[in-house]
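With one protein chain removed, the remaining protein chains of the complex are shown where they sit.
Note that the chains take the letters A, B and C in the order they are written out, and that residue 1 is the start of every chain.
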Amino acid sequence: MSNEPRRAGRHFLQIPGPTPVPERVLSAMSRQMLDHRGLEFQKLGKRVLQGVKGLFKTAHHVIIYPSSGTGAWEAALTNTLSPGDKVLMCETGQFAVLWAGMAQKLGLVPDVLPTDWRVAADGNTFEAKLRADKAHEIKAICVVHNETSTGCRSRIDEIRKALDAANHPALLMVDTISSLACTDLRHDEWGIDVTVSGSQKGMMLPPGLSFTAISDKALAASKTAKLKRSYFSWDDMLANNANGFFPYTPATGLLYGLAEAIDMINEEGLENVFTRHERLAEATRRAVRAWGLEIQCRDPKFYSPAVTTVIMPEGHNADAYRKIVLDNFNMSLGTGLNKIAGKAFRIGHLGDTNELTVMGALTGVEMGFELAGVPYKKGGVQAAMSYLAETARTRELVAAE
Amino acid sequence: MSNEPRRAGRHFLQIPGPTPVPERVLSAMSRQMLDHRGLEFQKLGKRVLQGVKGLFKTAHHVIIYPSSGTGAWEAALTNTLSPGDKVLMCETGQFAVLWAGMAQKLGLVPDVLPTDWRVAADGNTFEAKLRADKAHEIKAICVVHNETSTGCRSRIDEIRKALDAANHPALLMVDTISSLACTDLRHDEWGIDVTVSGSQKGMMLPPGLSFTAISDKALAASKTAKLKRSYFSWDDMLANNANGFFPYTPATGLLYGLAEAIDMINEEGLENVFTRHERLAEATRRAVRAWGLEIQCRDPKFYSPAVTTVIMPEGHNADAYRKIVLDNFNMSLGTGLNKIAGKAFRIGHLGDTNELTVMGALTGVEMGFELAGVPYKKGGVQAAMSYLAETARTRELVAAE
Amino acid sequence: MSNEPRRAGRHFLQIPGPTPVPERVLSAMSRQMLDHRGLEFQKLGKRVLQGVKGLFKTAHHVIIYPSSGTGAWEAALTNTLSPGDKVLMCETGQFAVLWAGMAQKLGLVPDVLPTDWRVAADGNTFEAKLRADKAHEIKAICVVHNETSTGCRSRIDEIRKALDAANHPALLMVDTISSLACTDLRHDEWGIDVTVSGSQKGMMLPPGLSFTAISDKALAASKTAKLKRSYFSWDDMLANNANGFFPYTPATGLLYGLAEAIDMINEEGLENVFTRHERLAEATRRAVRAWGLEIQCRDPKFYSPAVTTVIMPEGHNADAYRKIVLDNFNMSLGTGLNKIAGKAFRIGHLGDTNELTVMGALTGVEMGFELAGVPYKKGGVQAAMSYLAETARTRELVAAE
Partner (left out) sequence: MSNEPRRAGRHFLQIPGPTPVPERVLSAMSRQMLDHRGLEFQKLGKRVLQGVKGLFKTAHHVIIYPSSGTGAWEAALTNTLSPGDKVLMCETGQFAVLWAGMAQKLGLVPDVLPTDWRVAADGNTFEAKLRADKAHEIKAICVVHNETSTGCRSRIDEIRKALDAANHPALLMVDTISSLACTDLRHDEWGIDVTVSGSQKGMMLPPGLSFTAISDKALAASKTAKLKRSYFSWDDMLANNANGFFPYTPATGLLYGLAEAIDMINEEGLENVFTRHERLAEATRRAVRAWGLEIQCRDPKFYSPAVTTVIMPEGHNADAYRKIVLDNFNMSLGTGLNKIAGKAFRIGHLGDTNELTVMGALTGVEMGFELAGVPYKKGGVQAAMSYLAETARTRELVAAE
């Protein structure tokens, strides 16, 4: 089907990132370049650095890299740790697997607690390990906040409490690549040491920027950390950032977009952004349940507001189904990764999206089942509509009278 | 509700035009200006004039005005008629009313056949009048091909036959503002003398351009027509167009977009564009019927592929309902115009749209009924999904094996 | 030379309009369409109508048409005059010729005072005619403020005084298509009755919009004017505009750009915009004089701040020269029109431009002379630089200390 005629209308990009970029952000990024050593750039640099702090809910240090989120993973590890250091992780899914693999490549010793990929990490996950580690050999805990591959969200606040309860000095590092600006994240309040994120999910930007928030404790650790680093070295960055500049050429175009995206998030209100994500996620889950299908995340405690991973009925290949949906309805759904490849697909409902976009997507999922001969019960779309109508603002307004 | 927080996600613009402009067209229009008397412009001018001919299915004369479609209405009348000339029209809805009003202002004598606004014109509409007009006082018949206010489509081919059957020399003028590139239109084959259209509907452009196709007979009439005209005068236009230029500064930016839009239509295939519109319209009508509501167009013969006008249940104001939909679901539906103001709303499904966009829109309509307390039966969205799944390409491919 | 390799770098578009569109305006115009009958549009409509009033310096009525400036010419005539009415004009150049031609087509009787195309109109131009017209047969004086073909600017204030001195009731109509937002224009203070303008010159927009300012006297005239009009009829426009709406679909995309352009002009300051144009024009004229060439405008009183028309030395074709400049230096200069075709070329220095752009253009003009074998003296560029350096802000700041 290579020489397809043009597909009309808007593509429904329902993967869990990159997410659709709002036209305000695309417009902002179409601005011409400027002198990255001049006053005008300086204002931009200060503005975006300040704005990112707000999103991380931190009053401390933030960094913006011209890199994918993967780069900020590396920065977190190499700036704070030394060769042979032990890091504790939880295999929440594919992205935890990749981060652990990176730790190994960099000369660290990851200890990865397994899961069945249907839950995320919470207060209990690391407790035993932490208590057992009297010698404090564990130098850091690395957790994926929202595991993009499974749609399970970890409980960072509980993990902090577990660390405190165990009186353990390990650094707490959190990957919020697919959770920042989707669900609440409190770098300072939750005592996170390094928060890592990226531009192409809740931040509504194209990929190409990564973000890091750094606690004073992590910054102190960086003074003695022995892993080699240069591009991702915090010290040069922070030194230059103090004046709004960067140690090497920043990704100017994406920074224009970042400034706009931050404005948009603040105009909507960060907490409103979270509420919107929760509501669209719940609508999606109600559809899945009504279809009689199983949600990959098996404990509501861990439900993700950003992505819902759906398990395909036995005997039906998720990727064959995804292809039918793409070919017939011009919609991209997320593929199952690693051990759930072919067995699950993902519905992204994060970033700059809304009720009708998600509903359009759910009709595509339901019609796709019909076309692909996947056994399902009718009524998923209806269930989602009922929920969204019930929870619509007008109802609240009426109730409030 | 003036200081609303930002509404997230894509606005669903489901009015019957202006329609969403595809990003390829927006990109094309962001090109810098050029010398409108230079060689590069000349190539563009020739290209778009040729492309528009293809859409009108004419080998004769076409004109592109920097004006709204209303301007091309005026051009059709003033270039071919003389003060006091009688023109025969059919009041298919609001746009027929407006065109007749214009004819009057310009010094013509419109004879407007009434309808109940729930049908369009066909072969019978004008027959009696034409046969009775032995003196050939009727100089032109003016018909709206797709009446945007009611969602009724006239049968131009039948009207042509009626003219021929009556052996009547009146010019046939057709407004295709909301039908061009939505439904079949054959300027030459159907013997239309002046076809009028605009940029902001099936053409997927912003408003600001209008198009006209002109038969040799109409061109001959323009040599003796006595109505005054200058801006919209055909002669200067056609003379300059012969070389790809224009008698006054053309709307360069919109012409860039027009070139791209024509390419996109041809890439999809003009007949495929028509089929897509028919299918999305039928899905919409099935939803309306399943909701237990009435379609303004009461005869399937006249169903519009571009817009469906829905009659609100007695006692419910369509505009109050539209406001609830806009406030809650970020979707604009079309308002009822003139005598159906408040009594009907319109769902646009024309231009660069597709299954999931229309389905998203229909979920918004259905949820809106719920919120507004409009009496309706559940199942409209379901009915539309069933139809789209049944008629999906995959089904056809399977059937073809 | 049709299969030229790509020309690198920015094209220098030095014609007297369309002018380069600033990226802020292009970005604004890349915004998606909206419901032109909704609240959001209404705000936009009110905003641009108010903004245009500021540029015309009027507290009265303004209109924005989806048309080229030529359309607003037609609107000015048809809304205020009746068949056979006498209008007094001055042939300042090609655009005066065209406006007079339009008047004739529309059934008016233009009386066109000749010039040698090297001056514009001032207080003396019409004086004798007005005094002689005891019967007040002259219903309107139509003047081109800045004659784009010759680079001569008329003195509207003087013409007003001449009308007053003659105690003549004729309407004063002024074409400011290439002067609005380039040079001072005071619709109310100068007692203009109809001011006509367009989007693609000082307004920094693509072509496709025209503007009109209307005095109460002109509005009163429109109540009895007998020329037929519909598309350009003021009454429907003003009635709809009162609420921020339009009687037919407005050119939404261009209105987005208009709002941005007005903001940009106000950010710079309208009087600063005028000063900038004067300064760049003077630099250009100094270059022309230093080259030993003649400026088409032979009286400094009439020098245009928007465009400089340069007379080619005898025996050298201006268009052959322009082609050499275009082929070698990627710059478009304006062609000579009508009776100065081939004998003159035009340098546009209007709209969103600045010192270095104009200087770059002047180097292209000077190098073009060298390549084309046109006799000239070296030093034009040097003269322009000297003037711009002398008059630079830094100098003023120093002087002010």
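The criterion applied here is as follows: a residue touches a chain if its C-beta (ideal position, glycine included) is under 8 Å from a C-beta of that chain, and two chains touch if they have at least 3 such contacts.
Everything quoted here is computed from the prediction, not taken from an experiment.
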item	value
Touching residue (missing chain; options A:Ala8, A:Leu44 or A:Leu106)	A:Leu106
Of A:Gly9, A:Gly69 or A:Gly151, the one touching the omitted chain in the full complex	A:Gly69
On subunit C, residues whose C-beta touches the chain left out of the figure	5-10, 12, 20, 30, 264, 267-269, 272-273, 276, 324, 327-331, 352-357, 359-361, 363-364, 366-367, 370-371, 378, 381-382, 385-386, 388-389, 392-395
For subunit A, residues in touch with the removed chain	11, 13, 15, 17-21, 26-27, 29-30, 32-38, 66-71, 73-74, 102, 105-107, 198, 200, 206-208, 227-233, 247-254, 326, 332, 335
Contact footprint on subunit B, counting only the chain that is left out	23, 26-28, 30-32
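Everything below uses one rule, namely that only the chains that are shown with their structure count from here on.
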item	value
Interface numbering overlap (same over half, different under half) for subunit A and subunit B	same
Approximate Å spacing (C-alpha centroids) for the pair subunit B, subunit C	35
Distance from the mean Cα position of subunit C to that of subunit A, given in whole angstrom	53
Junction residues of subunit A - those touching two or more other chains	30
